[in-house]
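One protein chain omitted, others in place.
Chain lettering (A and B) follows the sequence in which the chains are written, and residue indices restart at 1 in each chain.
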Amino acid sequence: MDFLLSEDERRFQESVSEFAKRYIEPAWIDMDEKGRIPLELIKRMGDQGLFAIPVPEKYGGMGGTVLMAALAIEEIAYHEPAVAVAVYALLNNGWPLALSLFGSEAAKQEILPKVASGDAFFGIGSTEPQGGSDVAGAKTVARRSGNKWVVNGEKAYISGVREIQELPAGGGFFLVSKAESAEYGHRSMVDFALLPRWNGKMRDGWRPTIYEDIGRHGLSTGGFKLEDFEVEDDFRIGDVGRGFYLLMEGFNVARILVAAATIGSARWALDRGAEWLRSRKLFQGRPIASFEGISFRFAELYAELEAARYFVYRAAWMFDKTYLENPPRFKPRDLNVPVALAKMKGPETATRIYEEVLKWLGAYGYTKESAVYRGWLGTFSYMIGAEGTQNIMRYIVARDVIGSEYVSHTG
Amino acid sequence: MRVLAYADSGSWAAQLASAADAQGGDAAVFVPGRELAEAAADLYPEVYFSELGPFEPVSYSAAFSEAARSFKPDLALFPCTNKGRSIAGLYSSAAGIRSATDAISLSARAGDSPITVRRLVYGGRAEAEFRMNAPAAVCMAQGSYPERGPRGGRGGIHEVRAPGPASSVDFRPRRGEGVQPDEADVVVVAGRGIRSREDLELVKGLARALGGAWSVTRPLAADQGWADSWIGISGLVVSPKLYIGVGVSGQPHHVMGARGSRIIVAINKDPGAPIFEECDYGIVGDLYVVVPELLKLLGGKGGGR
Partner (left out) sequence: MKLLVAVKPTFDIGQLKFEKDGTPMLDACPVSLGEADKCALEEAVRIKERLGATVAAATVGSSEAHYKAIRDSYAMGADEGYLVKADDPWRLDALSVASAIARVAEVTGPYDLVLAGSGAGDTHASVTGPMIAGILGIPLIAGVDRLEITGPGAVTGTCKLEDGSYTYEARTPAVVTVTSEANAPRIPNLRAILRSKGMRIREMDAGELGVDLRRLEPLRVGRYEVKRKGVIYKAEDQKGAAEASASLLAALRSEGVLS
């Protein structure tokens, strides 16, 4: 069992760290304050090969692994604790990979190279106004019409709604819908690569709105109505009836990367905390690190962060051995618990670390100047949901470990 | 111990004269130009010079080697400046002799005894002591030896043949207003705590009030473009009587550029800034509040404002 990164993984991690230090770190507070990621930065990230890392080279990807994508996301988040850029990057890695695994050749050739180059965004469109966790309750319906599908419905709390309107090529979402009828159930779902704006042109039947989040301001969150939106059958992802299951597989990669982002941000917070504990001196020149109530708590948080990190990389390693290696070592369902553990621990560890570090910083931490609160609010979005709520993660673990016949409430 | 120094300024001639004195034995200097030679003759018993154009390392080093052929030194001393290091490197490799840079102290006794050099390594964070056998070449760090006054008597001046430059040279002198940092008794340096080019006025004002020069740390010059030169081992190395870092955190490469200062003062709002471990006096506070207070006190006492 080799717990160390390979030389290439380390070199790649260093290259991302170098990039983030040079181009992302100096601007992160400004991006969070102004509420946008400059398009030039997105293009630069595309040129640097930070999108579509695990997508095969023939589609413009880097031909890397999910483990490398996780390393990249963690480094970006370390240099951008508010995680807007990190989340943009993770979405633009995870969902393009899902498209690459399950989509048609035509869709892959059309979409993936532009995503890899930084000209387009491809995220997730699953949540609806009436519910996110209950995917089987989706009311967005796609009806077949010749060589096309006509989609009607509404999605909410979707990242990237503004960005696809501004990027050179545009972009869209891995969209989840019911096939033909909105009846409850997970066996009649179908997924699409839905591109509301493509090659610079807006498509008909897409009506977006943008929300105002309390944190992670650099990346937009919005919703959209689909009114007779047309999607070519070529852009259907996978078979009709498989939509729910493919979505779950896509969530597995997104959850790994989300956890990576939260631990990168948390590592930044803990480093700031350590600096503070060394330099803040009270009660006649004692560094506050010398008070065990503080240093022991630091040690506990460090332990949680390390544990959370190992969950992420173990899950990433397993994912690569399931989808990117032949013959696969694991089956897709073997990933469910390891991924749920990673997504459970990552955001929760980040939140605990931020809370504690803010307490150590005292009144200074409560000021905008300290900037620590930006990471707290940014990572907290993953406590709330996004790629799966914390309770769904618990549900997955309980169902798998205790047994679905005891735990399941979906019959 | 026969010591031949290279100097291209009065200050270096005087520093290396005292470094040479400390070794006992005979000392001589090579300088570029008769004017410098005349001045150096007050400091050294033997002075060599060539008329050379603007600095070009290969020809300057060849001229120095001519002087060395005459004087036959056991030890060659150079300023640890960009120019000095180039000449030292060319000279020592051509002569096949060992060298050491960033030397802060030197002890060499007569004859065959080895030379003991203490030099700074790892960006100035550590020091190492070495023994080298003569003949050897050493670059002395700025300020390691004090400038020596005239010795009384005049040294002999010898012109040596110099080759033409190995490359064509176009020299543009640094345009500086007022006293230059490497010549001033007081240097006030702006670091990353200074938020804008306009705010440099605080630092310039403090420099004026103290009758000194102002400069910046490398990021303010190389990244922001707020100045042409900076203090640091890759820029100017200064050793004034008083150095004041305003919003300077104290990165090793910068501190190396001011290490020789007699008194180091730091003003920074971060109590954990490394510069506070390397200063004589420090104020932990917001420079935007502290510097105006200093200016008030200095202005009131008649320091030029």
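Throughout what follows, contacts are C-beta pairs under 8 Å (C-beta built on N, C-alpha and C of every residue); 3 or more make two chains touch, one makes a residue touch a chain.
If you're wondering where the values come from, they're calculated on a predicted model, not measured in any experiment.
Chemist: Among B:41, B:134, B:220 or B:279, which residue is in touch with the absent chain?
Modeler: Hidden-chain contact among the options goes to B:279.
Chemist: What residue numbers in chain A mark contact with the hidden partner chain?
Modeler: 7-8, 11-12, 14-15, 18-19, 22, 48-49, 53, 57, 62-64, 68
Chemist: Against the chain that's been left off, what residues of chain B make contact? List them.
Modeler: Here the touching residues of chain B are 54-58, 61, 81-83, 85-94, 96, 98-99, 101-102, 116, 119-131, 139, 166-174, 182, 185-186, 210-211, 222, 228-229, 232-234, 236, 241-242, 251-253, 259, 262-265, 276-286, 289-290, 293-294, 296-298.
Following the convention adopted for this analysis, only the chains that are shown with their structure count from here on.
Chemist: Could you grab the centroid distance between chain A and chain B? Build each centroid from C-alpha atoms only and quote it in angstrom.
Modeler: 53
Chemist: Spell out the residues on chain B that touch chain A in their complex, using ranges where they run on.
Modeler: Residue list for chain B touching chain A: 270-272.
Chemist: Taking the touch rule as given, give the residues of chain A at its contact with chain B in the complex, in rising order.
Modeler: 275, 278-281
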